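A protein chain is absent from this complex, but the other protein chains hold their places.
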Amino acid sequence: MTTPLIPPPRKDPQKRTVSPTRPPQMRSRAALGLSAAAAHGRFALQRCAECGAVQYPPRDACSSCLSLELPWQDVSPLGEILAETTVRTSTKLYFRERAPWRTGSVQLDAGPVLLCHLHGDCEPRSRVKLLNRLDRAGQGVLLAVPLERTPTMEDDPQLRALTSDPKHRRVLITDARNPNAPALATSLLAAGAAMVFVGEAESWRPYPEKPLLQAIDGVELLPMDVTDTASVQKLAGELGGKTDILINNARFIRPGGVLSRGDTGFARDEMEVNYLGLMRLAQAFGPAMCSRVSDGINSAVAWVNILSVHALSNAPDYGCFSASNAAAHSLSQCLRAEFRSSGLRVMNVYCGPTEDDWYQPLPPPKVLPESLSRSVVQGLQQGLEEVYCGDVAKDVYTRFEQSPNILERETTQGVEGA
Amino acid sequence: MSQATLSELALQIASGEVRIVDLTHTLDPDFPVIILPPEFGQCARFRMEEISAYDHRGPAWKWHNISMSEHTGTHFDAPSHWISGRDVPNNSVDEIPPQAFVGPVAVIDCSAQAALDEDFELTPEVIEAWEHQHGRIAADSWVLMRTDWSKKSGADYLNMKSDGAHSPGPTPDAIRLLVDQRNIRGFGTETVGTDAGQGAHYTPPYPAHFYLHGAGRYGLQCLANLDQLPATGAILMAPPLKIKDGTGSPLRVLAMVPAAQHEGAQQ
Partner (left out) sequence: MRARQSYDGVVVTAPFSTPYQRYSIETAHWWIARALRGSLQSAGLKPLDIDGFTVSSFTLFPDTAVGLTQHLGLSPRWLDHIPMGGASGVVALRRAARAVQSGDASIVACVAGDTNHIDSFRGLLSSFSRFAMDASYPYGYGGPNANFALLTDRYMQTYGATREDFGRLCVAQRSNALNNPGAVMKKPLTLEQYLGARPIADPIALFDCVMPCAGSEAFLVMHEDQARARQLPFARLSGAIERHNAHAADPIQLRGGWTVDIEELYNMADCTPESIDLLQTYDDYPVISMMQIEDLGFCAKGEAASFVRGHDLTTRGDFPHNTSGGQLSAGQAGAAGGFIGMVEAIRQLTDAAENRQVKNAARAMVSGFGMINYDRGVCSAAAILSSEDAS
């Protein structure tokens, strides 16, 4: 059984913070398919389009029929451990620092044999389920876990190294005024977060979420406005060294496209909050978080952006808002690249219309704060990079994956006119 | 005024016989601005970004880019700010004759009443009572409504509730009296606007804005330190930035106060 993690003691101020190290990062182009699937939490392998043989390791031609068509598909994650070892010494610092490390080979029901990490609760030679998760190099790796859930299995050090679990970690939610803030704070604390800090802009004007947040034990409101560089820097100065997970929920949204607005006023506000706000936060909090990715049980682990799914493809009714989210989405990719050397993970949570004032004129389905916060927590617990929250977001992403061009036409063709 | 008078003024300022009182709030990103319903365009908060600070972006110098609305912080309202003043001649800050920026000021102290009533109204009766004590308001002077509201901070300043802001201000009749009968130059307050927090519910809505600017008069708001001014006898200096077609401007508002009167006001 996994030994439950205990809350870490306060940090010894005389000890040097451990520099982040990473597992191997280099992958072939084919193998990046595994990482791409892991970003979404999918267990997918290449399956030959001609003969159906499932392939592993990832390759460029089918080892059964030499076909070059090897699309990635979800396959059964079940299999059986063939053999195992516990690596006690490694030339790679990342594993050397974390030894002993249990690995094994698994015969997958779908065909191939995989080398994988073994969860501590797997019995030798037992049936297991494979998870495809991102490691701290940002690459997909396979972890065998028992078929049935075991107590506190998420505390297994090898599993925890692959996730962004909020348990025992300190979370900063950037915008108390977003209607989703109370639900986010509640869910994170329920998931074991040690503390939830919430940034509060413009404390001089009231907002309905404030009393809700103040009523939650473990929540602390602190002044920060993502449009105000100095306030972001100030809070980063105070909290940067103990922000383990940052959830950027700051959002400025107004309806309208380019012509319906007729000016750049709201667009500027949208860019200030949705795009430059993210940049300010990253510049202020990023470096300290990156330096603390190996800092024990409550190490810095993830950066979460809550974005509109229309970052992927514009929704003209909220056209300018979509554009600011596209900018933020693009910036998140840049950030992911810049965080990569530290192992800090960027998780984007894409939403459809949310259940709040700004989407009031739109019909359901809409994303409730509770479902958003559930997606955020589950995404962190699974160590994902991409989360699509709600039916609209999933629908848009499915269409986007199939054809961005068709999606654009679907969302912009409007209604039958004269 | 002779050369000698100006020299005398300079000497008196230097000696402290004439005090310079700063009526301005510091421009601060966290200073409240007026809040309109969110579907309307909004007043930009004051923001400041470093261009360089003796670093790789500029090794020997430090400077900032700043951004804000014309109506952020302690600011001046020109007639063109309001629809009633849209066709008034010289209605933008760049066109207002500069002599309008310096002039006598009368201060109506409503601080005691405002302390008891957040929606305190400046009525003709209050004005007349003041005149009874201090004399008739001189034509072409600034009239400032002292409420000590500038001493509030944070949420208390806007005092926003579910039905909007609550802060003192003039009634339509009071403004009409000042504009039409006293022919004042402009009207200033310590609150975020020249109108009361609930000013939208008067007829016309926002009467101070409507009547002042319709008559080509000016507004000053977010003033501070009005408790350091005498009821009469001080000179106000309030020159806005010269912004082309500007409807207003953040500015530094100063008052020259004879020292004796200053001390009197302090008490």
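As written, the chain order gives the labels A and B, with residue 1 at the start of each chain.
We adopt the following convention: a residue touches a chain if its C-beta (ideal position, glycine included) is under 8 Å from a C-beta of that chain, and two chains touch if they have at least 3 such contacts.
From a predicted model like this one, the values you see are computed outputs, not experimental measurements.
Undergrad: Wait, the hidden chain, what does it touch out of the ones we have here?
TA: Listed by label, the shown chains it touches are A.
Undergrad: Write down which of A:83, A:258 or A:337 is the residue touching the left-out chain.
TA: A:83
Undergrad: Who touches the missing chain here, A:2, A:76 or A:105?
TA: From the options A:2, A:76 or A:105, the contact with the absent chain belongs to A:105.
Undergrad: In the full complex, which of A:20, A:41 or A:58 touches the chain missing from this view?
TA: Counting the whole complex, the residue in contact with the absent chain is A:58.
Undergrad: In the full complex, which bits of chain A touch the chain not displayed? Write them out.
TA: Residues of chain A in contact with the hidden chain: 23-24, 26-28, 30-31, 34, 56-58, 63, 82-92, 94-95, 101-105, 107, 113-117, 125, 135, 137, 139, 141-142.
Criterion: only the chains that are shown with their structure count from here on.
Undergrad: What is the distance, in whole Å, between the centres of chain A and chain B, each centre taken as the mean of its C-alpha atoms?
TA: Measuring from centre to centre gives 50 Å for this pair.
Undergrad: Which of the residues in chain A end up touching chain B in this complex?
TA: 202-206, 223, 225, 227-231, 254, 263, 265-266, 269, 357
Undergrad: Help me check something: in the complex, which residues belonging to chain B touch chain A?
TA: 29-30, 32, 35, 38-39, 41-42, 45, 47-50, 153-155, 157-158, 160-161
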